[in-house]
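Complex shown without one protein chain; remaining protein chains in place.
Right after this comes subunit A.
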């Protein structure tokens, strides 16, 4: 079921469900008085994700939970990292394979020294419950990381031109586009202004940005337009924010 399975009806169903669901994502107000700390916390989450080899879907969901939680509620400064851990743990348990869950004591060792104390199991469970209650336990939220793999399936075509030449090896080019699209998707996590765009649009913009950077032409071929339902013109504001 690997390989071409994304072409199946089920992949299409999943995609369409995600597109409907992203319409239900509430407006983000950027109200949090703690928004100054967002970048630090988002970067810290990236370190944990890297160290425990967690999936991008968990990372993106965790930051979604963090943003929308802080948009309404304030958290004691010394509990900001606790909130980040709770958001990440919830996301990992929802999104990932059973045996890839980091535990609190090892994550504690990554806390910045001399700023916060290590968190207890009690505090973690309590914070997780607060977050789960806030979201009414609804965790199935499409993020950029959910759309990206689907769009990447058509991100490169044999007819693409690289710097005016035909591409020699499609597989190599795909891996480049993947790498840069992933890089841009991480950029999109760092600035809360990306919350103004739908995740599917950001994911499409990541691929457009990667193709522009790699000098692939046409920048936005027909198959990407059809797959993503976006014209290049719609994506450009988002692309400019990334690059």
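Just so we're on the same page, contacts are C-beta pairs under 8 Å (C-beta built on N, C-alpha and C of every residue); 3 or more make two chains touch, one makes a residue touch a chain; residues count from 1.
Keep this in mind: contacts and distances are computed from a predicted model.
*Asks:* Given that one chain of this complex has been left out, which of "Peroxin 20", "Proteasome subunit alpha type", "Adaptor protein complex sigma subunit" or "Protein kinase domain-containing protein" is its protein name according to UniProt?
*Replies:* For the chain missing from the view, the UniProt record says "Protein kinase domain-containing protein".
*Asks:* Among A:44, A:81 or A:150, which residue is in touch with the absent chain?
*Replies:* Selected residue, touching the omitted chain: A:150.
*Asks:* Sort through A:22, A:96 or A:234 and give me the one touching the missing partner chain.
*Replies:* A:96
*Asks:* Out of A:118, A:137 or A:231, which is the one that touches the chain we can't see?
*Replies:* Considering all chains, including the one not shown, the answer is A:137.
*Asks:* Hey, which of A:40, A:73 or A:125 is the one touching the hidden chain?
*Replies:* A:125
*Asks:* Taking the full complex into account, what residues of subunit A touch the chain not shown?
*Replies:* On the side of subunit A, residues 1-2, 5-6, 9-11, 14-15, 55, 57, 86, 89-90, 93-98, 100-101, 103-105, 121-122, 124-126, 128-129, 132-134, 136-140, 146, 149-150 touch the unshown chain.
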